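Other chains dropped; remaining ones untouched in position.
Here the chain labels run A and B in written order, and each chain numbers its own residues starting at 1.
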Amino acid sequence: MEQRAIRALLEQVANGSVPVDEALLKLKMEPFEELGYAKLDHHRGLRQGTAEVIYGAGKTPEQIAGIVDAMRAGGQETILITRMSRQSADAISPSHPFVYHEMGRIGIVGNLPEPDGVGTIVVATGGTSDMPVAEEAALTAQALGNQVTRLYDVGVAGLHRLLSHMEEIMNARVIIAIAGMEGALASVIGGLADCPVIAVPTSVGYGACFGGLSSLLSMLNSCASGVSVVNIDNGFGAGYLASMINHLEGKHA
Amino acid sequence: MEQRAIRALLEQVANGSVPVDEALLKLKMEPFEELGYAKLDHHRGLRQGTAEVIYGAGKTPEQIAGIVDAMRAGGQETILITRMSRQSADAISPSHPFVYHEMGRIGIVGNLPEPDGVGTIVVATGGTSDMPVAEEAALTAQALGNQVTRLYDVGVAGLHRLLSHMEEIMNARVIIAIAGMEGALASVIGGLADCPVIAVPTSVGYGACFGGLSSLLSMLNSCASGVSVVNIDNGFGAGYLASMINHLEGKHA
(Lines give C-alpha, C1' and ligand atoms only; values in the text may rest on other atoms or scores of the structure.)
Protein backbone atom coordinates (compact mmCIF):
# COMPACT_ATOMS: atom_id res chain seq x y z
CA MET A 1 0.00 0.00 0.00
CA GLU A 2 1.49 3.32 -0.98
CA GLN A 3 1.96 6.12 1.50
CA ARG A 4 -0.52 8.12 -0.53
CA ALA A 5 -3.07 5.34 -0.15
CA ILE A 6 -2.58 5.10 3.59
CA ARG A 7 -2.89 8.85 3.96
CA ALA A 8 -6.08 8.68 1.89
CA LEU A 9 -7.36 5.88 4.09
CA LEU A 10 -6.58 7.85 7.22
CA GLU A 11 -8.29 10.88 5.81
CA GLN A 12 -11.33 8.76 5.06
CA VAL A 13 -11.23 7.59 8.66
CA ALA A 14 -10.89 11.19 9.83
CA ASN A 15 -13.85 12.36 7.78
CA GLY A 16 -15.87 9.35 8.68
CA SER A 17 -16.26 7.90 5.20
CA VAL A 18 -14.45 4.71 6.20
CA PRO A 19 -15.21 3.09 9.49
CA VAL A 20 -12.38 2.22 11.86
CA ASP A 21 -12.94 -1.52 11.54
CA GLU A 22 -12.65 -1.50 7.79
CA ALA A 23 -9.48 0.56 7.97
CA LEU A 24 -8.08 -1.77 10.57
CA LEU A 25 -8.74 -4.75 8.38
CA LYS A 26 -7.00 -3.14 5.44
CA LEU A 27 -3.96 -2.25 7.50
CA LYS A 28 -3.87 -5.67 9.15
CA MET A 29 -3.68 -7.43 5.86
CA GLU A 30 -0.76 -5.32 4.98
CA PRO A 31 2.78 -6.12 5.92
CA PHE A 32 3.28 -9.81 5.23
CA GLU A 33 1.14 -11.33 2.58
CA GLU A 34 2.45 -14.80 2.04
CA LEU A 35 2.54 -15.71 -1.64
CA GLY A 36 4.47 -18.92 -1.47
CA TYR A 37 7.67 -17.83 -3.11
CA ALA A 38 8.21 -14.50 -1.44
CA LYS A 39 6.89 -12.30 1.26
CA LEU A 40 5.55 -9.35 -0.65
CA ASP A 41 6.35 -6.36 1.40
CA HIS A 42 3.45 -3.98 1.05
CA HIS A 43 4.65 -2.12 4.05
CA ARG A 44 7.65 -1.10 2.01
CA GLY A 45 5.24 0.95 -0.07
CA LEU A 46 4.24 2.78 3.04
CA ARG A 47 7.73 3.59 4.18
CA GLN A 48 9.01 4.62 0.82
CA GLY A 49 5.97 6.33 -0.61
CA THR A 50 6.07 4.75 -4.07
CA ALA A 51 4.38 2.23 -6.27
CA GLU A 52 5.22 -1.46 -6.10
CA VAL A 53 8.07 -3.02 -8.03
CA ILE A 54 8.69 -6.64 -9.01
CA TYR A 55 12.26 -7.69 -9.79
CA GLY A 56 11.61 -10.08 -12.63
CA ALA A 57 15.01 -11.76 -12.94
CA GLY A 58 14.97 -15.34 -11.72
CA LYS A 59 11.21 -15.55 -11.49
CA THR A 60 9.11 -17.74 -13.83
CA PRO A 61 6.39 -16.16 -15.98
CA GLU A 62 3.84 -17.89 -13.78
CA GLN A 63 5.33 -16.53 -10.59
CA ILE A 64 5.31 -12.99 -11.98
CA ALA A 65 1.76 -13.29 -13.23
CA GLY A 66 0.69 -14.58 -9.83
CA ILE A 67 2.31 -11.74 -7.94
CA VAL A 68 0.69 -9.22 -10.27
CA ASP A 69 -2.73 -10.76 -9.73
CA ALA A 70 -2.29 -10.65 -5.99
CA MET A 71 -1.07 -7.07 -5.98
CA ARG A 72 -3.91 -5.88 -8.14
CA ALA A 73 -6.37 -7.74 -5.95
CA GLY A 74 -4.75 -5.91 -3.02
CA GLY A 75 -5.57 -2.57 -4.62
CA GLN A 76 -2.21 -1.73 -6.12
CA GLU A 77 -2.77 0.49 -9.16
CA THR A 78 0.57 0.70 -10.93
CA ILE A 79 3.07 -2.15 -10.92
CA LEU A 80 6.51 -1.99 -12.44
CA ILE A 81 8.19 -5.24 -13.47
CA THR A 82 11.92 -4.95 -14.18
CA ARG A 83 14.24 -7.39 -15.93
CA MET A 84 11.17 -8.93 -17.51
CA SER A 85 11.43 -11.30 -20.44
CA ARG A 86 9.09 -11.31 -23.40
CA GLN A 87 7.78 -14.68 -22.19
CA SER A 88 6.89 -13.26 -18.81
CA ALA A 89 5.16 -10.37 -20.51
CA ASP A 90 3.04 -12.78 -22.50
CA ALA A 91 1.94 -14.49 -19.28
CA ILE A 92 0.36 -11.39 -17.74
CA SER A 93 -3.38 -11.79 -17.59
CA PRO A 94 -5.11 -9.79 -20.35
CA SER A 95 -7.54 -8.49 -17.74
CA HIS A 96 -4.90 -6.06 -16.50
CA PRO A 97 -3.94 -2.96 -18.46
CA PHE A 98 -0.36 -3.75 -19.42
CA VAL A 99 2.45 -2.48 -21.66
CA TYR A 100 5.77 -4.23 -22.25
CA HIS A 101 8.82 -2.15 -23.20
CA GLU A 102 11.23 -4.57 -24.82
CA MET A 103 14.38 -2.45 -24.91
CA GLY A 104 14.22 -1.65 -21.22
CA ARG A 105 12.92 -5.14 -20.38
CA ILE A 106 10.20 -3.46 -18.33
CA GLY A 107 6.52 -4.23 -18.02
CA ILE A 108 4.08 -1.74 -16.56
CA VAL A 109 0.71 -2.84 -15.26
CA GLY A 110 -1.82 -0.04 -14.96
CA ASN A 111 -1.58 3.43 -16.34
CA LEU A 112 1.45 5.61 -15.98
CA PRO A 113 0.66 8.20 -13.32
CA GLU A 114 0.56 11.89 -14.16
CA PRO A 115 3.98 13.39 -13.49
CA ASP A 116 3.87 14.96 -10.04
CA GLY A 117 7.58 15.48 -9.43
CA VAL A 118 9.09 18.91 -8.96
CA GLY A 119 11.11 19.13 -12.14
CA THR A 120 12.49 17.13 -15.02
CA ILE A 121 14.77 14.11 -14.89
CA VAL A 122 17.31 13.94 -17.71
CA VAL A 123 18.46 10.48 -18.74
CA ALA A 124 21.66 10.68 -20.80
CA THR A 125 23.75 7.88 -22.33
CA GLY A 126 27.21 7.73 -23.79
CA GLY A 127 26.26 5.45 -26.64
CA THR A 128 23.38 3.62 -28.24
CA SER A 129 24.39 0.35 -26.59
CA ASP A 130 23.61 1.87 -23.21
CA MET A 131 19.99 2.37 -24.17
CA PRO A 132 18.52 -0.74 -22.51
CA VAL A 133 19.83 0.45 -19.17
CA ALA A 134 18.64 3.95 -19.94
CA GLU A 135 15.15 2.81 -20.79
CA GLU A 136 15.00 0.84 -17.53
CA ALA A 137 15.87 4.07 -15.72
CA ALA A 138 13.56 6.31 -17.74
CA LEU A 139 10.53 4.04 -17.57
CA THR A 140 11.04 3.51 -13.86
CA ALA A 141 11.10 7.25 -13.34
CA GLN A 142 7.99 7.71 -15.50
CA ALA A 143 6.14 4.94 -13.68
CA LEU A 144 6.92 6.73 -10.43
CA GLY A 145 5.45 10.00 -11.65
CA ASN A 146 8.26 11.96 -13.25
CA GLN A 147 8.75 14.02 -16.38
CA VAL A 148 11.70 12.49 -18.25
CA THR A 149 13.93 13.90 -21.00
CA ARG A 150 16.06 11.42 -22.92
CA LEU A 151 19.49 12.44 -24.27
CA TYR A 152 20.90 9.31 -25.86
CA ASP A 153 24.28 8.83 -27.57
CA VAL A 154 25.87 12.04 -26.28
CA GLY A 155 29.19 10.46 -25.27
CA VAL A 156 32.26 12.52 -24.61
CA ALA A 157 34.15 11.44 -27.72
CA GLY A 158 31.86 13.82 -29.63
CA LEU A 159 31.55 16.59 -27.14
CA HIS A 160 29.45 18.86 -29.35
CA ARG A 161 26.62 16.33 -29.21
CA LEU A 162 26.48 16.80 -25.46
CA LEU A 163 27.06 20.56 -25.50
CA SER A 164 24.21 21.10 -27.94
CA HIS A 165 21.92 19.99 -25.08
CA MET A 166 23.24 22.45 -22.52
CA GLU A 167 19.78 23.86 -21.93
CA GLU A 168 18.25 20.52 -20.94
CA ILE A 169 21.24 19.87 -18.72
CA MET A 170 21.10 23.27 -17.03
CA ASN A 171 17.36 22.95 -16.41
CA ALA A 172 17.30 19.40 -15.06
CA ARG A 173 16.49 18.74 -11.42
CA VAL A 174 18.27 15.39 -11.49
CA ILE A 175 20.42 13.84 -14.21
CA ILE A 176 21.03 10.15 -14.74
CA ALA A 177 24.31 9.70 -16.64
CA ILE A 178 24.67 6.24 -18.14
CA ALA A 179 27.84 5.02 -19.83
CA GLY A 180 29.98 1.98 -20.36
CA MET A 181 33.57 1.81 -21.62
CA GLU A 182 35.43 4.74 -20.01
CA GLY A 183 32.36 6.16 -18.27
CA ALA A 184 33.53 9.74 -18.69
CA LEU A 185 30.04 11.05 -19.32
CA ALA A 186 29.27 11.31 -15.61
CA SER A 187 32.24 13.56 -14.93
CA VAL A 188 31.62 15.83 -17.86
CA ILE A 189 27.93 16.23 -17.02
CA GLY A 190 28.81 16.58 -13.35
CA GLY A 191 31.09 19.46 -14.25
CA LEU A 192 28.42 21.19 -16.33
CA ALA A 193 25.28 20.75 -14.28
CA ASP A 194 24.36 22.17 -10.91
CA CYS A 195 22.02 19.38 -9.88
CA PRO A 196 22.58 15.88 -8.50
CA VAL A 197 24.00 13.46 -11.06
CA ILE A 198 23.34 9.75 -10.62
CA ALA A 199 25.95 7.80 -12.54
CA VAL A 200 25.15 4.35 -13.90
CA PRO A 201 28.11 2.35 -15.21
CA THR A 202 27.13 -0.22 -17.82
CA SER A 203 28.71 -3.48 -18.84
CA VAL A 204 28.90 -2.23 -22.43
CA GLY A 205 32.38 -2.72 -23.85
CA TYR A 206 34.92 -5.49 -24.25
CA GLY A 207 38.44 -6.38 -23.20
CA ALA A 208 39.67 -4.21 -20.36
CA CYS A 209 36.10 -3.11 -19.72
CA PHE A 210 35.94 -6.20 -17.47
CA GLY A 211 32.18 -6.35 -17.35
CA GLY A 212 31.68 -2.74 -16.39
CA LEU A 213 34.55 -2.38 -13.95
CA SER A 214 36.19 0.35 -16.03
CA SER A 215 33.21 2.68 -16.05
CA LEU A 216 32.37 1.84 -12.45
CA LEU A 217 35.81 2.87 -11.22
CA SER A 218 35.81 5.87 -13.49
CA MET A 219 32.53 7.12 -12.10
CA LEU A 220 33.49 6.49 -8.48
CA ASN A 221 36.61 8.57 -9.04
CA SER A 222 34.78 11.41 -10.72
CA CYS A 223 36.44 14.72 -10.01
CA ALA A 224 33.12 16.49 -10.42
CA SER A 225 31.16 17.18 -7.26
CA GLY A 226 27.54 16.13 -6.98
CA VAL A 227 28.02 12.74 -8.62
CA SER A 228 27.11 9.45 -6.97
CA VAL A 229 27.06 5.96 -8.40
CA VAL A 230 24.78 2.91 -8.44
CA ASN A 231 25.56 -0.67 -9.43
CA ILE A 232 26.59 -1.61 -12.97
CA ASP A 233 23.57 -1.72 -15.30
CA ASN A 234 21.27 -0.71 -12.43
CA GLY A 235 18.90 1.48 -14.41
CA PHE A 236 16.06 0.79 -12.02
CA GLY A 237 18.02 1.95 -8.99
CA ALA A 238 18.95 5.19 -10.72
CA GLY A 239 15.39 5.86 -11.86
CA TYR A 240 14.05 5.14 -8.40
CA LEU A 241 16.55 7.40 -6.65
CA ALA A 242 16.04 10.17 -9.19
CA SER A 243 12.31 10.00 -8.59
CA MET A 244 12.84 10.12 -4.87
CA ILE A 245 14.94 13.28 -5.20
CA ASN A 246 12.47 14.79 -7.64
CA HIS A 247 9.60 14.28 -5.18
CA LEU A 248 11.41 15.51 -2.11
CA GLU A 249 9.75 18.86 -2.01
CA GLY A 250 6.22 17.72 -1.22
CA LYS A 251 7.28 16.26 2.05
CA HIS A 252 8.33 19.53 3.55
CA ALA A 253 5.89 21.87 1.82
CA MET B 1 32.20 34.07 -6.96
CA GLU B 2 29.15 32.29 -5.69
CA GLN B 3 25.90 32.23 -7.60
CA ARG B 4 24.37 34.17 -4.77
CA ALA B 5 27.01 36.86 -5.15
CA ILE B 6 26.46 37.15 -8.89
CA ARG B 7 22.72 37.38 -8.41
CA ALA B 8 23.33 40.09 -5.82
CA LEU B 9 25.59 41.92 -8.23
CA LEU B 10 23.03 41.73 -11.00
CA GLU B 11 20.36 43.01 -8.67
CA GLN B 12 22.60 45.92 -7.75
CA VAL B 13 22.98 46.63 -11.45
CA ALA B 14 19.22 46.37 -11.89
CA ASN B 15 18.51 48.82 -9.08
CA GLY B 16 21.29 51.11 -10.14
CA SER B 17 23.41 50.84 -7.04
CA VAL B 18 26.32 49.37 -9.01
CA PRO B 19 27.25 50.88 -12.36
CA VAL B 20 27.59 48.63 -15.38
CA ASP B 21 31.32 49.22 -15.71
CA GLU B 22 32.06 48.19 -12.18
CA ALA B 23 29.98 45.05 -12.56
CA LEU B 24 31.74 44.26 -15.82
CA LEU B 25 35.11 44.60 -14.16
CA LYS B 26 34.14 42.24 -11.37
CA LEU B 27 32.87 39.63 -13.81
CA LYS B 28 35.90 40.03 -16.06
CA MET B 29 38.29 39.23 -13.28
CA GLU B 30 36.41 36.06 -12.67
CA PRO B 31 36.99 32.89 -14.55
CA PHE B 32 40.71 32.31 -14.72
CA GLU B 33 42.81 33.81 -12.03
CA GLU B 34 46.29 32.49 -12.53
CA LEU B 35 47.94 31.54 -9.26
CA GLY B 36 50.95 29.75 -10.56
CA TYR B 37 50.09 26.22 -9.45
CA ALA B 38 46.47 26.03 -10.47
CA LYS B 39 43.82 27.86 -12.37
CA LEU B 40 41.38 28.73 -9.66
CA ASP B 41 38.00 28.27 -11.15
CA HIS B 42 35.81 31.02 -9.73
CA HIS B 43 33.34 30.38 -12.44
CA ARG B 44 32.74 26.98 -10.95
CA GLY B 45 31.18 28.76 -8.02
CA LEU B 46 28.75 30.38 -10.38
CA ARG B 47 27.65 27.19 -12.02
CA GLN B 48 27.26 25.23 -8.87
CA GLY B 49 25.96 27.90 -6.54
CA THR B 50 28.17 27.13 -3.56
CA ALA B 51 31.13 28.37 -1.61
CA GLU B 52 34.66 27.68 -2.74
CA VAL B 53 36.50 24.50 -1.79
CA ILE B 54 40.23 23.79 -1.70
CA TYR B 55 41.36 20.18 -1.87
CA GLY B 56 44.30 20.30 0.51
CA ALA B 57 45.95 16.96 -0.22
CA GLY B 58 49.21 17.35 -2.12
CA LYS B 59 49.42 21.10 -1.59
CA THR B 60 52.04 22.70 0.63
CA PRO B 61 50.97 24.87 3.56
CA GLU B 62 52.29 27.88 1.64
CA GLN B 63 50.27 27.05 -1.45
CA ILE B 64 47.09 26.67 0.59
CA ALA B 65 47.70 29.89 2.46
CA GLY B 66 48.30 31.67 -0.83
CA ILE B 67 45.12 30.41 -2.41
CA VAL B 68 43.14 31.43 0.65
CA ASP B 69 44.59 34.92 0.55
CA ALA B 70 43.74 35.27 -3.12
CA MET B 71 40.20 33.99 -2.68
CA ARG B 72 39.50 36.28 0.21
CA ALA B 73 40.93 39.20 -1.72
CA GLY B 74 38.55 38.20 -4.49
CA GLY B 75 35.62 38.57 -2.14
CA GLN B 76 35.02 34.93 -1.23
CA GLU B 77 33.45 34.82 2.21
CA THR B 78 33.55 31.15 3.26
CA ILE B 79 36.29 28.78 2.17
CA LEU B 80 36.38 25.09 2.97
CA ILE B 81 39.75 23.34 2.95
CA THR B 82 39.56 19.54 2.94
CA ARG B 83 42.29 16.97 3.66
CA MET B 84 44.14 19.71 5.50
CA SER B 85 47.05 18.91 7.77
CA ARG B 86 47.66 20.60 11.10
CA GLN B 87 50.76 22.21 9.54
CA SER B 88 48.69 23.73 6.75
CA ALA B 89 46.23 24.99 9.31
CA ASP B 90 49.03 26.73 11.18
CA ALA B 91 50.06 28.51 7.99
CA ILE B 92 46.75 30.29 7.43
CA SER B 93 47.14 33.98 8.00
CA PRO B 94 45.75 35.03 11.38
CA SER B 95 44.00 37.91 9.65
CA HIS B 96 41.34 35.53 8.39
CA PRO B 97 38.69 34.10 10.71
CA PHE B 98 39.59 30.42 10.72
CA VAL B 99 38.79 27.20 12.55
CA TYR B 100 40.55 23.90 12.09
CA HIS B 101 38.69 20.63 12.74
CA GLU B 102 41.33 18.03 13.34
CA MET B 103 39.26 14.86 13.21
CA GLY B 104 37.73 15.74 9.86
CA ARG B 105 40.98 17.29 8.62
CA ILE B 106 38.96 20.32 7.55
CA GLY B 107 39.70 24.00 7.85
CA ILE B 108 37.00 26.61 7.46
CA VAL B 109 37.85 30.21 6.68
CA GLY B 110 35.08 32.66 7.46
CA ASN B 111 31.96 32.03 9.45
CA LEU B 112 29.71 29.06 8.91
CA PRO B 113 26.62 30.28 7.07
CA GLU B 114 23.20 30.06 8.64
CA PRO B 115 21.57 26.79 7.59
CA ASP B 116 19.32 27.55 4.64
CA GLY B 117 18.65 24.01 3.39
CA VAL B 118 15.18 22.53 3.33
CA GLY B 119 15.58 19.88 5.99
CA THR B 120 18.12 18.01 8.06
CA ILE B 121 21.02 15.92 6.85
CA VAL B 122 21.75 12.87 8.98
CA VAL B 123 25.35 11.64 9.02
CA ALA B 124 25.54 8.10 10.38
CA THR B 125 28.57 5.86 10.85
CA GLY B 126 28.99 2.18 11.52
CA GLY B 127 31.81 2.62 13.98
CA THR B 128 33.94 5.19 15.74
CA SER B 129 36.80 4.64 13.31
CA ASP B 130 34.62 6.03 10.53
CA MET B 131 34.33 9.37 12.31
CA PRO B 132 37.07 11.24 10.38
CA VAL B 133 35.22 10.61 7.14
CA ALA B 134 31.95 11.48 8.83
CA GLU B 135 33.28 14.76 10.13
CA GLU B 136 34.53 15.63 6.65
CA ALA B 137 31.02 15.05 5.38
CA ALA B 138 29.25 16.80 8.24
CA LEU B 139 31.47 19.88 8.27
CA THR B 140 31.22 20.16 4.50
CA ALA B 141 27.45 20.09 4.74
CA GLN B 142 27.47 22.66 7.53
CA ALA B 143 29.81 24.94 5.62
CA LEU B 144 27.40 24.79 2.71
CA GLY B 145 24.46 25.86 4.86
CA ASN B 146 22.85 22.71 6.21
CA GLN B 147 21.49 21.51 9.52
CA VAL B 148 23.32 18.29 10.37
CA THR B 149 22.50 15.51 12.83
CA ARG B 150 25.29 13.11 13.72
CA LEU B 151 24.54 9.46 14.53
CA TYR B 152 27.93 7.86 15.11
CA ASP B 153 28.73 4.24 15.95
CA VAL B 154 25.32 2.82 15.04
CA GLY B 155 26.64 -0.16 13.07
CA VAL B 156 24.46 -3.11 12.23
CA ALA B 157 26.16 -5.53 14.61
CA GLY B 158 24.25 -3.76 17.40
CA LEU B 159 21.01 -3.05 15.64
CA HIS B 160 19.24 -1.51 18.63
CA ARG B 161 21.70 1.38 18.57
CA LEU B 162 20.49 2.25 15.10
CA LEU B 163 16.81 1.54 15.80
CA SER B 164 16.82 3.83 18.82
CA HIS B 165 17.34 6.67 16.34
CA MET B 166 14.39 5.83 14.08
CA GLU B 167 12.92 9.27 14.54
CA GLU B 168 16.00 11.10 13.23
CA ILE B 169 16.15 8.63 10.35
CA MET B 170 12.48 9.00 9.43
CA ASN B 171 12.70 12.79 9.57
CA ALA B 172 15.88 13.24 7.55
CA ARG B 173 15.79 14.76 4.10
CA VAL B 174 19.06 13.14 3.12
CA ILE B 175 21.11 10.54 4.97
CA ILE B 176 24.82 9.95 4.60
CA ALA B 177 25.64 6.38 5.65
CA ILE B 178 29.32 5.84 6.31
CA ALA B 179 30.84 2.46 7.05
CA GLY B 180 33.93 0.36 6.49
CA MET B 181 34.34 -3.37 6.91
CA GLU B 182 31.13 -4.98 5.61
CA GLY B 183 29.40 -1.67 4.86
CA ALA B 184 25.97 -3.06 5.73
CA LEU B 185 24.83 0.19 7.32
CA ALA B 186 23.81 1.67 3.98
CA SER B 187 21.46 -1.19 3.17
CA VAL B 188 19.85 -1.25 6.58
CA ILE B 189 19.30 2.52 6.61
CA GLY B 190 18.19 2.39 2.98
CA GLY B 191 15.55 -0.12 3.97
CA LEU B 192 14.32 2.00 6.85
CA ALA B 193 14.36 5.51 5.45
CA ASP B 194 12.25 7.06 2.70
CA CYS B 195 14.79 9.66 1.61
CA PRO B 196 17.94 9.50 -0.52
CA VAL B 197 20.82 7.67 1.14
CA ILE B 198 24.36 8.54 0.10
CA ALA B 199 26.64 5.67 1.00
CA VAL B 200 30.31 6.31 1.76
CA PRO B 201 32.50 3.24 2.02
CA THR B 202 35.55 3.75 4.21
CA SER B 203 38.93 2.13 4.22
CA VAL B 204 38.44 1.19 7.85
CA GLY B 205 39.19 -2.47 8.44
CA TYR B 206 42.00 -4.90 7.72
CA GLY B 207 42.66 -8.10 5.82
CA ALA B 208 39.96 -8.86 3.28
CA CYS B 209 38.75 -5.28 3.61
CA PHE B 210 41.32 -4.55 0.86
CA GLY B 211 41.43 -0.82 1.51
CA GLY B 212 37.68 -0.30 1.41
CA LEU B 213 36.84 -2.64 -1.45
CA SER B 214 34.60 -4.78 0.75
CA SER B 215 32.34 -1.95 1.86
CA LEU B 216 32.42 -0.38 -1.60
CA LEU B 217 31.14 -3.53 -3.28
CA SER B 218 28.67 -4.12 -0.48
CA MET B 219 27.17 -0.66 -0.89
CA LEU B 220 27.05 -0.86 -4.68
CA ASN B 221 25.11 -4.10 -4.35
CA SER B 222 22.69 -2.74 -1.80
CA CYS B 223 19.31 -4.36 -2.15
CA ALA B 224 17.68 -1.23 -0.71
CA SER B 225 16.36 1.30 -3.21
CA GLY B 226 17.36 4.94 -2.95
CA VAL B 227 21.00 4.24 -2.17
CA SER B 228 23.88 5.59 -4.23
CA VAL B 229 27.60 5.49 -3.55
CA VAL B 230 30.59 7.83 -3.66
CA ASN B 231 34.29 6.99 -3.58
CA ILE B 232 35.93 5.31 -0.61
CA ASP B 233 36.53 7.80 2.23
CA ASN B 234 34.97 10.61 0.17
CA GLY B 235 33.27 12.43 2.99
CA PHE B 236 33.46 15.74 1.14
CA GLY B 237 31.69 14.39 -1.93
CA ALA B 238 28.88 13.00 0.19
CA GLY B 239 28.48 16.22 2.14
CA TYR B 240 28.50 18.26 -1.04
CA LEU B 241 25.90 16.09 -2.77
CA ALA B 242 23.72 15.97 0.33
CA SER B 243 23.78 19.75 0.48
CA MET B 244 22.89 19.98 -3.18
CA ILE B 245 19.87 17.75 -2.63
CA ASN B 246 18.92 19.61 0.53
CA HIS B 247 18.94 22.93 -1.33
CA LEU B 248 17.06 21.76 -4.39
CA GLU B 249 13.80 23.37 -3.50
CA GLY B 250 14.93 26.95 -3.72
CA LYS B 251 15.65 26.60 -7.38
CA HIS B 252 12.09 25.91 -8.34
CA ALA B 253 10.29 27.97 -5.70
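The rule is short, and it goes like this: a residue touches a chain if its C-beta (ideal position, glycine included) is under 8 Å from a C-beta of that chain, and two chains touch if they have at least 3 such contacts.
Nothing here was measured: the structure is a model prediction, and the numbers come from that model.
Enquirer: Out of the whole homomeric complex, 2 chains are present here; how many copies are there altogether?
Expert: 8
Here is the rule we use: only the chains that are shown with their structure count from here on.
Enquirer: I'd like to verify one number: the distance from the centre of chain A to the centre of chain B, where each centre is the average of its C-alpha atoms, in whole angstrom.
Expert: The computed centroid separation for chain A versus chain B comes out at 27 Å.
Enquirer: Quick one: which bits of chain A touch chain B in the complex? Just the residue numbers, please.
Expert: Touching chain B from chain A are residues 3, 47-49, 53, 118-119, 173, 192, 194-196, 198, 216, 220-222, 225-232, 236-238, 240-241, 244-245, 248-249, 251-252.
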